[in-house]
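Notes for the one structure printed next.
Every protein chain but one is kept in place in this view of the complex.
For chain A:
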């Protein structure tokens, strides 16, 4: 036990004396959560649009006023002719152009229909889509207003309710994802690097020749990262709680326990990586390419798994992050208890055991 304590003290010296690893450990989570929370968002605000109004009559003016009153749009420019449209898109500031046809009001009254052309800059398809949806919503709203006196014969009125995230805040989606990435990164990458570092420096050999047991070496190397990862998880949850007002509907204790489980899963992956890599650089590349990319792309964090092609959906099942994201979304947003997430929990436990068994096997081969 005393040997073990000395080992851990040493490990903390390593971590706290290395500015880079300190930055990754604590700077990164805060920076990421802030980035995802504030900068990267699915909502659009103050999008610059341009108006090409051939009619300039009462209806078009009303529509334009409605649009400019919305916080989502900012009418930046009025243009006079079609040929200007391409030019302003090329400049890049304007993301959408509304083109009202000639005699808009007249046609509306006489022919009961008038058209507006909505052109969006789809270099960023998601934004273009959202802009188009928002503008359509405003137009439908306006249509309703001018049709107030007329009763239609048949009407279908959908009543939409967004449960668990009524305001559709994107931060609700990002917090679980960021937490997963950070815990994965800190736990798996940092441990695999710190273990391979000992191999690379030759100190691992010295440790293996000493009476300290290999298992003690590994646990000693991993232990500080469990501790630091837990602190990170607390930082992330606190930030999302107080800055982004993200609710925790379920039990905090359960959230904590599941997080510790995921940390251990990630650590066991880190150990596995360290058994197959000889240098810190290899360990880092494997962690980044083999863990980070799948976590970001295939875990359902950004891209919904259900809309992936079947092979990718199947692959996503072997990514621990996918299950953890389901678990924390369940606890934080839906407030579910263990009876709804026991399956995911068992999968994570199974994966952890698998990684540990594989590492032990690999480690033995190394020593031969």
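Simple rule for what comes next: contacts are C-beta pairs under 8 Å (C-beta built on N, C-alpha and C of every residue); 3 or more make two chains touch, one makes a residue touch a chain; residues count from 1.
What we mean here is this: contacts and distances are computed from a predicted model.
Enquirer: Out of "Monosaccharide ABC transporter membrane protein (CUT2 family)", "ABC-2 type transport system ATP-binding protein", "Putative aldehyde dehydrogenase" or "Oxidoreductase", flag the one the UniProt entry gives for the chain missing from this complex.
Expert: "ABC-2 type transport system ATP-binding protein"
Enquirer: Which is it among A:6, A:290 or A:337 that touches the chain not included here?
Expert: That would be A:6, which touches the missing chain.
Enquirer: Quick one: say which of A:201, A:243, A:288 or A:346 touches the chain that got left out.
Expert: The single option touching the absent chain is A:201.
Enquirer: For the chain that got dropped from the picture, name the residues of chain A it touches.
Expert: 2-3, 5-7, 9-10, 13-14, 17-18, 201-203, 205-212, 367-368
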